[in-house]
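Before I ask anything, let me first share the structure, which is written out below as structure tokens.
The complex is shown incomplete by one protein chain, all other protein chains being positioned as in the whole.
Here is chain A:
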Amino acid sequence: MQSAPDDEELDSLSIRLVGLDENYPVRLNWNDLGVQFSKQSIVVPGDRLTRSREFIPGHGTLRRTVEAGSGNASFAAGRRQKQNDDNAEDNDEDDEDEDEEGAWELAASVAGRQHVVNKLLCVLPGRSRYAGEIGDVVVGRVQEVASRRWRIDANARLQATLHLSGVLLPGEDLRRKSEEDERAMRAVLAEGDLVSAEVQSVQADGSLVLHTRNARYGRLGQGTLVRVPPALIKRSKTHFHSLPCGVTLVLGMNGYCWCGPTPGQSDVREPLASPADRSEVARVRACVRLLAVNHVPLYDTSVMQAYEVARESPVALLSRPDEQLRVARLVAEQLLTAEVGEAQPGGGGFGLHSGDLISGGALSAVH
């Protein structure tokens, strides 16, 4: 019904976003860029994945028995892959013996993308809370100082724990923490502080235990936090990036990204960052955000390319959906062409299978 708005209407764009006008292209559509993506692999809860018994049910799947004729199905949550996770089996309504006899099938339990690794079949949701993995770099916020531990919000399903024994006190070797250290915990990390850490272990109930036993990790000083969906963070060798523009970027695997001026991690009493530094931080932050809202994977290359593209624009402009789309589209095209150049068959990358990547009218559609 509604036609695409003219230029003078762009100011009301934020209102249009909440409206149900899906025709207006304020967000990047990967299909426009020629990315071939199979619609069959997108499933919603209850969709049948397979009847074949050779697959192992992974995350986001459930097994349901189908009673012949009645159409009634009973369900068993997909067995999870972690050894210590026996949650799925023990309180479900049907037992294993019945499954062997009756016909059962695998169905999706979350909305997302079907993913097969060898025989393991799982469904990866587009957006969800962070499910930790050992060794991941995360950024979290201290919520509570408890006895000998901090409780940290790391965007996970449960609060994460940072033990006093898991931190490296400034200027000290690793040693047993005394009662005095315990009393001075707030001097290290107080409520509301941001901290970068590594996942040390994942408990049986899914909660994370973090540690900062490395000089890289610890309290984050001046800077800003951007929250993005965890699935957008690309796992890479390092998640700490010192960008050439004098900004340090920490891309936490839990979807919390921190941008701050580069010497910023050292001391509480450091002088305030200069306005020029702060505007660079704001620009990097805006770049991370605009990539995230357009579903571009976040890693050092994509953020740097966005920074290069957005360098000329005023920072305030980067919060406008049309400008965000322009930058994200250029970055996406660069990433796609780089991908074709590397031409890794089946290995990593973005899982593209098409040589015909960029459609002709892609750029003119924007400007």
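Throughout what follows, contacts are C-beta pairs under 8 Å (C-beta built on N, C-alpha and C of every residue); 3 or more make two chains touch, one makes a residue touch a chain; residues count from 1.
Simple rule for what comes next: contacts and distances are computed from a predicted model.
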The complex's invisible chain, by UniProt name, from "Clathrin associated protein complex medium subunit", "Putative exosome complex component RRP41", "Trafficking protein particle complex subunit" or "CobW domain-containing protein": "Putative exosome complex component RRP41"
Contact partner of the left-out chain, one of A:T65, A:Q159 or A:T301: A:Q159
Touching residue (missing chain; options A:V296, A:A310 or A:L325): A:V296
Positions on chain A where the hidden chain makes contact: 17-18, 20, 22, 27-31, 35, 37, 39, 42-47, 60, 62, 64, 71-73, 75, 77, 80, 87-88, 90-92, 107, 109-113, 124-129, 157-159, 205-207, 229, 231-235, 293, 295-299, 332, 348-352
